[in-house]
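Take a look at chain A:
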Amino acid sequence: MKLLIKNGRVIDPASGTDKTLDILIDRKKIAAVGSKINDKTAKVVDAAGKVVAPGFIDMHVHLREPGYEHKETIATGTLAAAAGGFTSVACMPNTSPINDNPGVTHSILTEAKRSARVNVLPIAAITRESAGEELTEMVNQAKAGAVAFSDDGRPLTNNQLMRRAMEYSQMLETTIIDHCETPDLSAGGVMHEGDYSYQFGLKGIPSSSEEVMVARDIILAESTGVGIHLAHLSTRGSVELVRRAKAKKIPVTAEVTPHHLLLDDSLLEHYDTNLKMKPPLRDKKDVQSLRKAAKEGVIDVIATDHAPHTPDEKEVEFDQAPFGIIGLETCVSLILDRLVREGILPLSRFIEMISSAPARILNLTDKGKIQPGADADLTLLDLNREVIVDVFAFRSHSRNSPFHGWKLKGAPEMTIVGGKIVYHC
Partner candidate 1 sequence: MAFNHKHLLGIQSLSAQDIRTILDTAESLSEISSREVKKVPILRGKTIINLFYEASTRTRSSFELAAKRLSADISNFSKATSAVVKGETLKDTILNLEAMNIDAIIMRHASSGSPHFVSSFCSSHVINAGDGTHEHPTQALLDALTIQQEKQTFKDLKVVIVGDILHSRVARSDLYLLKKLGAKVVLVGPPSLVPPAFKKYGAQIDYNFDRAIEDADVVMMLRIQLERQKRIYFPSLSEYHELFSLTPQRFSRAKHDAIIMHPGPINRDVEISTDMADSAKSVILKQVENGIAVRMAVLYLLLGGKEREITD
Partner candidate 2 sequence: MEDKVKAKIMDSRKIKRSFHRMTHEIIERNRDLNNLVIVGVRTRGVFIAHRIQGLIQEFEGIEIPVGVLDITLYRDDFSDPTEQHIVKKTEIDFSIDKRDVLLVDDVLFTGRTIRAAMDSLIDLGRPKSIQLLVFIDRGHRELPIRADYVGKFLPTSRRERVKLQMKEIDNKDEVLIIEPAGTKQE
């Protein structure tokens, strides 16, 4: 079946395109891109006044299945992703069991085939049980479908092991993603260490907890020559380290979440556990630095770190609440309204950070671009539609978002995955 998307403003960062074009989709692939394409056999989508972008890829989500289906499932998480404008999500291995063997990867992909709205790209663990002691069978996991490796949430502190993992991964077209945290600096911490943590009487997580590991990873990337991707950077110190590494052509890439671009630690005065995540919300200077780094390309990717928890788990004392917030259904509107519309991040740069950049880092050669032969994954945006975030209307199983009630302008209009419309607002 064919789909013809007409008169949209096509923005394709991979080719530097930004003009009104038609896109013809034939089954799962893009068949043609040009002006005034006509095909009487195709179903026509009128995209006039809308932005057409390569399908958005969230390279950092927690789908919670298997093991924590009360928080989220592959079905609900991908439903949320589709509604949020995402055509692919890469899911972290901290499920139960942990995705540290080809069997788990296989079962995730099987369930995805059955129930997922969007492409599910499993990320496997670097070490068994993510315990930081022994390597997993990385080659076999890649064969089973793992697109990257990470011990997200369980910082890999053993430097030798990280080095060996990086070396070993050279046999593969995959990336290692590191959650940068130094446990003995962050131990017991529940928010950013700074003026506010002392005021609120909450134990702090110092910026150095992240920066020590960012520095370590950069040093290992330089000495091994193997690339590494740094998840959810949060501090200006990390930004500086990455900036210098990139200037020296060290193969390092980095990501940032919408919440670290928009929120800071002063907001924790009401002890709202929906503002508790790792890394924690940092201070205002950090936010400024992250925004600048995103604009300048020091940070490559925007990813949500979508981390569902149930209300029961979150409605507890601040220091006892689990870390993490969800982001799939708010990310696009938040960035469009608060950064793009405000002139802080150009629209094409945003689209690059959320489509072509993650595709490049995850080696998804047929994704993140709009050209004949590429996968027919597209995200349509309406820059003028106004939405009010309503956590009770989320498709996600959970509603642990600090953005409830926010009024935002700009939203996903349509999500197309493999030539099929999976979401239309």
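Candidate entries met the following condition: all candidates are chains of the complex that A comes from, given by their letters.
Note that contacts are C-beta pairs under 8 Å (C-beta built on N, C-alpha and C of every residue); 3 or more make two chains touch, one makes a residue touch a chain; residues count from 1.
From a predicted model like this one, the values you see are computed outputs, not experimental measurements.
Here chain A is displayed by itself, and among the listed chains 1 or 2 from the same complex, it touches 1.
Listed in rising order, the residues of chain A touching candidate 1 in the complex are 194-195, 197-203, 270-271, 312, 315-320.
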